[in-house]
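All protein chains but one are shown in place.
Labels run A, B and C following the written order; every chain starts at residue 1.
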Amino acid sequence: MSDIKRVVLAYSGGLDTSVILKWLKETYQCEVVTFTADLGQGEELEPARAKAKLMGIKDEHIFIDDLREEFVKDYVFPMMRSNALYEGLYLLGTSIARPLIAKRQIEIAKMVGADAVSHGATGKGNDQVRFELGYYALAPDIKVIAPWREWDLTSRTRLIEYAEQHQIPVPKDKRGESPFSTDANLLHTSSEGKVLEDPWDEVPDYVYSRTDNPEDAPDTPEVITIDFERGDGVAINGEALSPAMLLTKLNELGKRHGIGRLDLVENRYVGMKSRGMYETPGGTIYHLAHRGIEQITLDRGAAHLKDELAPRYAELIYNGFWFSPEREMLQAAIDYSQEKVTGTVRLKLYKGSVIVTGRKSPYTLYSEKVVTFEDDAGAYDQRDAAGFIKLNALRLRLLGRRDGR
Amino acid sequence: MSDIKRVVLAYSGGLDTSVILKWLKETYQCEVVTFTADLGQGEELEPARAKAKLMGIKDEHIFIDDLREEFVKDYVFPMMRSNALYEGLYLLGTSIARPLIAKRQIEIAKMVGADAVSHGATGKGNDQVRFELGYYALAPDIKVIAPWREWDLTSRTRLIEYAEQHQIPVPKDKRGESPFSTDANLLHTSSEGKVLEDPWDEVPDYVYSRTDNPEDAPDTPEVITIDFERGDGVAINGEALSPAMLLTKLNELGKRHGIGRLDLVENRYVGMKSRGMYETPGGTIYHLAHRGIEQITLDRGAAHLKDELAPRYAELIYNGFWFSPEREMLQAAIDYSQEKVTGTVRLKLYKGSVIVTGRKSPYTLYSEKVVTFEDDAGAYDQRDAAGFIKLNALRLRLLGRRDGR
Amino acid sequence: MSDIKRVVLAYSGGLDTSVILKWLKETYQCEVVTFTADLGQGEELEPARAKAKLMGIKDEHIFIDDLREEFVKDYVFPMMRSNALYEGLYLLGTSIARPLIAKRQIEIAKMVGADAVSHGATGKGNDQVRFELGYYALAPDIKVIAPWREWDLTSRTRLIEYAEQHQIPVPKDKRGESPFSTDANLLHTSSEGKVLEDPWDEVPDYVYSRTDNPEDAPDTPEVITIDFERGDGVAINGEALSPAMLLTKLNELGKRHGIGRLDLVENRYVGMKSRGMYETPGGTIYHLAHRGIEQITLDRGAAHLKDELAPRYAELIYNGFWFSPEREMLQAAIDYSQEKVTGTVRLKLYKGSVIVTGRKSPYTLYSEKVVTFEDDAGAYDQRDAAGFIKLNALRLRLLGRRDGR
Partner (left out) sequence: MSDIKRVVLAYSGGLDTSVILKWLKETYQCEVVTFTADLGQGEELEPARAKAKLMGIKDEHIFIDDLREEFVKDYVFPMMRSNALYEGLYLLGTSIARPLIAKRQIEIAKMVGADAVSHGATGKGNDQVRFELGYYALAPDIKVIAPWREWDLTSRTRLIEYAEQHQIPVPKDKRGESPFSTDANLLHTSSEGKVLEDPWDEVPDYVYSRTDNPEDAPDTPEVITIDFERGDGVAINGEALSPAMLLTKLNELGKRHGIGRLDLVENRYVGMKSRGMYETPGGTIYHLAHRGIEQITLDRGAAHLKDELAPRYAELIYNGFWFSPEREMLQAAIDYSQEKVTGTVRLKLYKGSVIVTGRKSPYTLYSEKVVTFEDDAGAYDQRDAAGFIKLNALRLRLLGRRDGR
């Protein structure tokens, strides 16, 4: 049926990708190589290895990688430098993980001489786009198999039938329809589908998994500090931490205080609106802290340019264009601005909210001497403002004379 | 000394503008017309009338206007349609009030045949720019007197001396230096100066005046709904309210739940960084609600264009360019998008945080039929995604072949 | 094979769309309604009627419309108000015609109760996208038939065989492969393909059809004037002309002087680069004249905002998003700016070049009094510049002190 010989599958060890594994073998008569990544989703990976073996994958064709540090250092942090929020609110937790998975999958494909890659994303979502744009950018001639767009296992019943026919174990809780589906990594957990499909209905409590209910959070605020160096977080409360450890620690703090819940109706790249619920506990704290340290270390021109570029940058990541020249160009501009974004931010965490309460830096551009209401010893000549206003007003005056509002 | 005959002063009735009133008469030997506006700052205006009279202003030269409805309807709401946030966080509460004051001041100047206007803003701040750009845009040949840039009453001591020499009553609490200064209107209260001047120091509790401390807020969340029509709020919990009444009601709700506090270091248009504390209780709720209703009623293309234009639009308002062609052009684009931004948003208010928990609209673009994980009866053909991705990837593949990452 | 009953075909009367006409009938067993538009392509339309009749189309199903005035007034002129240039150079002559064709086709489909529309654009080009996005935006449930993506007549030989089998007359010059293909309307003629496919090879002389070779153009420059009202051209050399007549006249002038040739390699929306040769004689003159009149009538803020929005606006038109909220939002902003874009521009045409040599307007914002090197009688106080510079420099000085370049 095809000339595909070996395919690298992004394999979670769950029911769906196990069915895909089998289906690929059957349909394409090809070898399957499994790739399972630890991106901080909070699941054991060894069961995935055992399951792959059980399904006949050779030892040397089972790849299990801990990518947590790479994920935070090379994907989450660069993105956070931009202050990107998709549609004003969303911290892009799913979007930012996809390019790394794609990249590693292609590396493995090259290592094992595979001619194809496959993933378990559906045909309605953004993830298929993100995976495949990544594949094609990094391996332009790779073949891509997207089973959900190809097969006829289009209902859960048929999927389970197929699993049973092929001796794939079906966990009890997967027998019925799941009330919602989730994706998780070190940055966030997203939930969507079924019980969330009416955007007027409140998200049920049982959907939340990464954050405590703000109403159950401690009655006393917790104050923390985050240290930044060149735009990236390096320590919490003075304790130096690696990127992944820092985000892990912030996740614990955010969880405890009910921080980072977002109920959103967003616009998918494939053209429809969808409703998702996102929990980004540590990322929400980090995002605000980064803005806090930029407030005193970034020049206005740089800050405003960043703000104008951020929606575009966010859109590129959301749409799957991480590996594109335009994302990289924006990154070059953003990174250029971060050289002196170094210092400490203090934040208060309390029942769902994060507030920056202080920031300091050896590179601060804030000058008490200039801004003070008190005598500034000539640091600023108020009369300069007259000329400043006069020249800024000149074109408006010429216009006013013409148009006589 | 000058040829100024009659000047319209933006007069609060407070010590500073009373000194200005006197100083203008003395310095320019001119008539002074006072203009006091109710923008919802929460102060009685009649004392300002009495004080003006006391200082010798003729009855017909004392103007006291309730501008609350105009303020919200023609300034706050149009701005809110844009979702503008200055430097990602600030709801522009001071900035948006200035053009209305300037406009009314010019109207009065034309009515009374004044040849000059005057204001009490200092030479270091943004407000002088906002007032004066407004004046010049609307009356290109008006003369502008900015006493703080001209006189030598540069310390509080000398100001008070001047007041006493001229029989201007000095309230007891104005004798010493104020630990901070504030500006208030229906949208927000801002505080800055002195005790806030070190951006590492936490804002002291006594600075807050418009919001209860989240820690003292009710232990039970409050759920409300806001109805929108064509992009503007029209009702709370189903009760129709005028613009100003709606914002007033939201302010009460926000105050009670400790919502809308912001500690910010921002970049002033005049070139320095300053630290401010803003309380925008109702505006914070409104802003998120507006985003909520847009999520289901605005097309992606419109929404993303708005997001890209918003930082520029916010900057224009912050810098004082409300009455400029470029702000008006952006407003035309934004307003065009709001035709169907109609519907209801449900929000939960709790100890400092606002969460949108539902939204519905007769004009919703959200289609459960298209997005569903279930059978969609052909509303969306998943195979289309393959072609969509292939063509979006084509340029990246050509690039990948050339550059061989 | 399908449930299509009646299809409206964009029909030129040429060989390709005649084959499509036949193929639609055969393949879909449906009625075909032909629509032929005069957009100023310079061809007689009656032969298209005769040919349609010959192929069995009922009289009442043959639509032939002169859309030239609508084309220029509602498509070309609004676009020209933006100064849009795709990729810095291209005046979008093909792109801007497509939405009008799509719109009229849908109107006819509604009139005749058709359930489908069809066009003759290939599967590699932009035009299929432009047509179909237009169709879908205006009639979301219409069926679209794109024969070139469906059939197997993929070589010219097979197409001609099919024509001969079905008694479709094949003109002699269509027997062999054409050395290039063209598209024409009142704004431009584009040529691409075959002899143009190597972007290093010079465009052969015989490809040009709308412009004389600059080397053969008159040795004496011709000076003309164009009058504008509210952003649109209304007269040439003082003679009032309708939109289409004005563009026709400019085309004659441009042709004679060899104006408007462009050899371009551009990026198609479908992902590849293509090389085209465009001749836009009148449009090139008009574009520069419009810039000329804006120079004195448009405020800087408006002009710069327009310049920043123009690349996006051009991209939207090129990609086929004329009927999209974001294009319409940008149009609202652009149109807002044109209220006073009224006046006269003088241009010199000479051997391929157009130079604006003068512009005047009752609404000019140019003030000789302000700008003059001579004594300006106090219109501008040079000392204001000191303050203007000082405050603009403040942030750079604070930065310089920190970073010590």
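By our rule, contacts are C-beta pairs under 8 Å (C-beta built on N, C-alpha and C of every residue); 3 or more make two chains touch, one makes a residue touch a chain.
Computed from a predicted model, the values in this text were never measured in an experiment.
Colleague: Out of C:Ile62, C:Ala289 or C:Ala303, point to the residue that touches the absent chain in the complete complex.
Modeller: The missing chain is touched by C:Ala303.
Colleague: So one chain is hidden, and I want to know which residue out of C:Gly13, C:Gly40, C:Gly283 or C:Gly352 touches that hidden chain in the complete assembly.
Modeller: Checking the options C:Gly13, C:Gly40, C:Gly283 or C:Gly352, the one contacting the hidden chain is C:Gly352.
Colleague: Looking at the whole complex, which of A:Ser324, A:Thr342 or A:Gln382 touches the chain that is not displayed?
Modeller: Here the residue in touch with the unshown chain is A:Ser324.
Colleague: Given the full complex, what residues of chain C touch the hidden partner chain?
Modeller: Chain C touches the chain not shown through residues 83, 87-89, 122-124, 128-129, 132-133, 136-141, 146, 148-149, 154-155, 181, 193-194, 197-203, 214-215, 219, 221, 261, 263-267, 270-275, 291, 295-296, 299-300, 303-304, 307-308, 310-312, 315, 323-325, 346, 350-353, 355-360, 364-368, 370-375, 380, 382-383, 385-386, 388-389, 392-393, 396-401, 405.
Colleague: For chain A, which residues lie in contact with the unshown chain of the complex?
Modeller: So the residues of chain A touching the missing chain come out as 267, 270-272, 298-299, 301-302, 304-306, 312, 321, 324-326, 328-330, 332-337, 391-395, 398.
Colleague: If you put the missing chain back, which residues of chain B would it touch?
Modeller: Spelled out for chain B, the touching residues are 299-301, 340, 363-365, 367, 370, 380-381, 383-388, 390-392, 394-396, 398-399, 402-403.
To be clear about the criterion, only the chains that are shown with their structure count from here on.
Colleague: Return the distance between the CA-based centres of chain A and chain B, expressed in whole Å.
Modeller: A distance of 32 Å separates the two centres.
Colleague: Nearest whole angstrom, what separates the Cα centre of chain B from the Cα centre of chain C?
Modeller: Centre separation, chain B to chain C: 42 Å.
Colleague: Please tell me the distance, in whole Å, between the geometric centres of chain A and chain C computed from their C-alpha atoms.
Modeller: 40
Colleague: Please list all residues of chain A that touch 2 or more other chains.
Modeller: Residues 299-300, 364-365, 367, 370, 380, 383, 385-386, 388, 392, 396, 398-399.
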